[in-house]
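Left out: one protein chain. Kept in place: all the others.
For reference, chains read A, B and C in written order, and residue numbers begin at 1 within each chain.
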Amino acid sequence: MFSLLWLAPTLPLAGFLILATVGARLPRRVNTALGVGSVGLAALVSLLLAAAWAAAPPGAYTQTLWTWLHVGTFAPGITFYLDPLALVMLLVVTGVGFLIHVYAAWYMQDDPSIRRFFAYMNLFVAMMVVLVLADNLPLLYLGWEGVGLCSYLLIGFWYREPGNVKAAMKAFLITRIGDTALIIGLFLLFAQLGTVQIQALLAAAPGLTPAAATWAAALLLGGAVGKSAQLPLQTWLPDAMAGPTPVSALIHAATMVTAGVYLIARMHGIFTQAPGVMTAVAVIGAVTMLMAACSALAQRDLKRVLAYSTMSQVGMMFMALGVGAWTAAIFHFMTHAFFKALLFLGAGVVIHALGGEQDVTKMGGLRKTLPGVYWALLIGALSLAGFPFVTAGFYSKDAILYLSWTAARGAPWLWALGWFTAFLTAVYAFRMIFLVFHGPAVQAHPVRDARVSVPLGILAVLSVIGGFVLLPRVLGGFAPFAAFLRPVLPEPPQRDGGIFEVVLLAASAVASLGGIGVAYLLFARRRTTSPDAGLARFWRQGWGFDALYDRLVVHPYLWLAQECRHDVVDAFYHGLADVCLMLNGWLSALQNGRVRWYAGALVAGAVLLLALLVWR
Amino acid sequence: MNIIFYLAAAVAIVATLLVVTRLNAVHALLYLIVSLLAVAVVFYTLGAPFVAALEVIIYAGAIMVLFVFVIMMLNLGPQATETERGWAEPELWFGPALLCGVLLGEVIYLILRMPTGTTLARVGTPEQVGVALYGPYLLGVELASLLLLAGLVGAYHLGRRAPHEEPGGGV
Amino acid sequence: MTWADLPALYPMLIPAATAVLLLLTLTVRRDARLAAGVAMAGFIAGLLALAASAAELSHPVTMLLTVDRFAVVFWGILLFAGLLVSVFAVGYFRTLREPREEFYLLWLLAVVGAMVMAASAHFAAFFLGLELLSVSLYVLIAYPRMQSRAVEAGVKYLILAGASSAFVLFGMALTYAATGTLTFAELFTHLTLFPGDVLLLGGVVMILVGVGFKLALVPFHFWTPDVYEGAPLPVTAAVATVSKGAAFALLTRLLLGVIQAQPGHSTLAVIFTLLALASMIVGNLLALAQGNLKRLLAYSSIANMGYALTAFIAGGDAARVAIPYFFAGYIVAVLAAFGVMTQLSTPEHELQEVEDYRGLAWRYPWSAALLTVALLSLAGIPLTAGFLGKFFVLTAGMAAGRWTLVVTLVLTSGLGLYYYLRVITALYQAPLEGEQPTPPPLHLPHRLSVLTGLALAVLAALLLLLGVYPSPVLHLLAWP
Partner (left out) sequence: MVPFAWIILVSILLFALGAIALITRRNAVAALMGVELMLNAANLNFVAAWRYYYPDHLDAQVAVLLVITIAAAEAAVGLAIILNLYRRFGTVDLDQIRLMRG
């Protein structure tokens, strides 16, 4: 059964290849079926693998298709590695991916380039699966770059709008900074440990010197920060909403942006050797989550609310990783994938129903026209807000908050930041619900389509029940999820909870309910609109990071480039090019077409070699 | 014996020098033939009569006939008559004739000395060379025959008339 | 030579016999398609017969030839190239208003000559193979003899190749005078026993002039661009692949052992190093601003032979993998590039200028894609055959500590990237608005034959396969 593993990346890849090559000759219907079907089959394969795992867990399963090269100890293979962590990721990527593909079949049905869309989407799923299943660093990097490429292509999918292309370029360049750090980190690890196999690396990690471990972990963190839109490389994510909504749901919410979380969890053995970097992870996560939550509160664009929310929730996962709560981070990754995909898909329907309107302040009263979407989004928002005891978001968020205080590496101030973020999250989630669905009604077209209702329904169900796999100890401690991941991800050492656990649980519930209450007061009863000035404006623009980078990096760089046009460094390169062209001219002049001259050169060459012989 | 070698070698070098310096292609060709004949004599003095014979028959004979033939063909043109008149000029035939005369004298001397000529080596008779060719060098002979086939087919293709010269097209 | 020797020689004897058979069929019926079919059948049968040869490894056949793993590998490469060039020729020569049958006959003989070179163990075999290849190529280059450029290329190749053959022959005579033997094995013994024998070294160096000519190493490279440009495209592909592959195989046979046995600063090693450095630098510099794609590929081939020579000089086990792998990748890429050009050209109207290819992707996306992959492979971009080839060469060079060569290779490859990308960009540039969609030469009523399409598809698959999944090929190539 496990030998089917290779199909998981191959099926979407085959979909991509077929669509990219012969797709142009096939009808749209067939293209759509191919695009959705290939991911559906991959999801089926994942489910089969999961079933096989449940029946007889093998611990870990490795499948080598072939070895690319073999030079000394550098022997990267096309090898897939399946363990509980990879299996969870695989299920989410293909499962949620499939639902989003089904939805996209509706969303993109009138787009003339639907073939291109599904080709990119399939390639993305294939690359994401490669990234998740990679057994060695080069393969992981291949997947990492592959998803980056697809992200770039899909953000700029509607390339006739210059703004979209600009957003795509921005995302590509900023994540590139992180990617560069990552590849240097990978080289460093190979140089230090002499292998590129991830499991072998983790086994050898305790042998790293503290300095090497710190450098390696910091560089890996750089890659993760870029991909996951964390401080200070977070500015690309809101702009990435320029892509079609299914893209935002799949790439910029559920899967790719959490690749950083996966990377750190996968390489946790390196990070535990570098306590300083662990602290940095926690701090970056905590600060990002708070800042992004504030920004989400001030956004007017529906999709940007969700984008900042994603950034904030991923920040929470980073905080969890930073305190060593690996399982909690992955747990939150999973529930977040469910409810955030749900929210994005619902938002896509809303925007569609309003004919492309994305400003929440111009919406209202859609409860009547779009009842199904209302319930779906309400469930998503409840889960995001962490509505106590019934939603998945509550349990995953509570696990993180609890451990951020009680884990050995945790601290009360981390918990406080997390708690306040949870409160803000509830506020902005319900600000969105109240502004969009309550209040005076606006004109909208109702949407009825199985390709919408089925994915939304499934995701809504998952957003609720997805949390009952890891319950806190005071609620019975039913935790099959943690048990499942324990062979891969160790539990963090923690202080004993006792009654304290109940207090923290109650605090979480208060944050959620309080936030919803505040939102009700502010936005359902009064429909407060934030002013376009002061703090709100500052937050809306993402804490001014774009302007800051503009000042700090872009302008100086352009200035420098302007100034350097005539300076020494440039002159050197220009000179080099000129010298090359001059030599080219000289040598080309020797190719004068005269066969006698050629014969002379032949004889002269022979004489030269013979002279060399005698002279030596 | 030595003097014969030196003389023949001198003839070869002088004739070759003239191949380089004569401007007229026909002149050069005649001196080339002389040079080849002189080398054949050198082969003979070295005791390889079989090779010397082949040199004369194939090289100085067959191949050079091809050269002569082509040069003649190339001269077909307005200047053809001019060239015809040039054939009889003494500077054309005097040099080659002189060198050939020297070679001829040498050959006569060698033929006269023949009965006592013991310089012939123990191996190198035509039979022995033949046995070697069809023994260890059999593959080589086959390859040489393929080479001749290539030369034949190639010369045939390149040598046929151009299509526009013969409206019927092809051969 | 006995009957038992024959099976090992089948891959070579079958194309040779096919040539004779073709001659006989021509007397009965003149039909270009039939002739092409017979030639292809001959090449395919030869490839199949390789299995028989592979069973008889390290097999000396008389004193002239040795059929070992190395020979079999190169035979495979040469026969493959032979097959593809005949496929390309069918489509290319369809408009030639002259008999086309002799082309295939001569081409069979040329490949046989190349195969003899690759398997030779004796100077007589070496020289006969060299001449069989050369004489056939003279005619093949000038085959469309109504085209002035083809004839000019033929004459240039004739005179220069003739001179280089004379150098080889004189070198052989000198080595014979010094050693009294014509076999490679004894040459090796003498060279290792008396590394300072000037007569012997002089002979070897003069042989090198001839081999360097065939490989187009600087300073024996002058003929390359003119002959590439003037020769009909399938023959250009042949000169670039079969002739070079055979010459390098011969060089490896003749001197790899010597280079390995001698110290790194021996005269021969110094000479080879100079040739390699000059080829890499001059080849890449010449290609830099070249506007004619055929000439550009000619210059790039000079540089590529410099790279191959790097592996040769490095020697060692790494070179034994690097040389055949590099050649396999190089030949597949060159065949793909010339294959695409061939199927867009006729003898009367070849697409040669880079400008002719501007915007190709918008009319022939598949051709443009294959040409792109081929050029990327030549540039050595990862996941293509060329990358791994160059990677193995670099590994060999580093393992032997040939840092000058390695650094030069890396730096000049950077130059290479520039001119390959220049061509690739042209392929994808949108046709300028208001002008002709594409320059005039693409006027042919273009129908790709199934056979050509298949050949190009195979090349594309090989380019990627060799770049992504090298292990089975590596396994095949590693010779003891």
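Everything below uses one rule, namely that contacts are C-beta pairs under 8 Å (C-beta built on N, C-alpha and C of every residue); 3 or more make two chains touch, one makes a residue touch a chain.
Keep in mind that what you see is a predicted model, and the values were worked out from it rather than measured.
Undergrad: Taking the whole complex into account, name the chains on display that the unshown chain touches.
TA: Result for the missing chain's touching partners among shown chains: A, B, C.
Undergrad: For the chain not shown, which residue from C:39, C:61, C:96 or C:142 touches it across the whole complex?
TA: Here the residue in touch with the unshown chain is C:142.
Undergrad: Which of these touches the unseen chain: C:50, C:155 or C:369?
TA: Result: among the candidates, C:155 touches the missing chain.
Undergrad: In the whole complex, what residues of chain A lie against the chain that is missing from view?
TA: Here the touching residues of chain A are 588, 591-596, 599-600, 603.
Undergrad: For review purposes, identify every residue of chain B that touches the missing chain, sorted by number.
TA: 1-2, 5-6, 9, 12-13, 16-17, 19-20, 25, 28-29, 32, 35-36, 39, 42-43, 46-48, 50-51, 54-55, 58-59, 62-63, 66-67, 69-71, 73-74, 121-124, 128-129, 132-133, 137, 140, 144, 147-148, 150-152, 154-155, 158-159, 162
Undergrad: In terms of residues, what is the contact footprint of the unshown chain on chain C?
TA: Listed in rising order, the touching residues are 123-124, 127-128, 131, 134-135, 138-139, 142, 145-146, 148-149, 151-155, 158-159, 162-163, 165-167, 169-170, 172-174, 176-177, 180-182, 225-226, 229-230, 290, 292, 295.
Here is the rule we use: only the chains that are shown with their structure count from here on.
Undergrad: If we define chain centres by averaging CA atoms, which chain lands farthest from chain C? Would you check?
TA: A
Undergrad: Would you kindly tell me how far, in whole Å, the mean C-alpha position of chain C lies from that of chain B?
TA: About 35 Å, centre to centre.
Undergrad: Could you put a whole-Å number on the gap between the CA centroids of chain A and chain C?
TA: Roughly 48 Å separates the two chain centres.
Undergrad: Please list all residues of chain C that touch 2 or more other chains.
TA: Residues of chain C touching two or more partner chains: there are none.
Undergrad: Quick check: in the complex, which residue numbers of chain C touch chain A?
TA: Listed in rising order, the residues are 155-156, 159-160, 163-164, 167, 198, 201-202, 205-206, 208-209, 212-213, 219-220, 222-223, 225-226, 267, 270-271, 274, 282, 285-286, 288-290, 388, 391, 395, 415, 468-471.
Undergrad: In the complex formed with chain C, which residues of chain B make contact?
TA: 136-140, 142-144, 146-147, 149-151, 153-158, 160, 162-163, 169-171
Undergrad: Inside the complex, what are the residues of chain C that reach chain B?
TA: The touching residues are 1, 16, 19-20, 23, 30, 61-65, 97-99, 102, 105-106, 109-110, 112-113, 116, 124-125, 128-129, 131-132, 135-136, 138-139, 142-143, 145-146.
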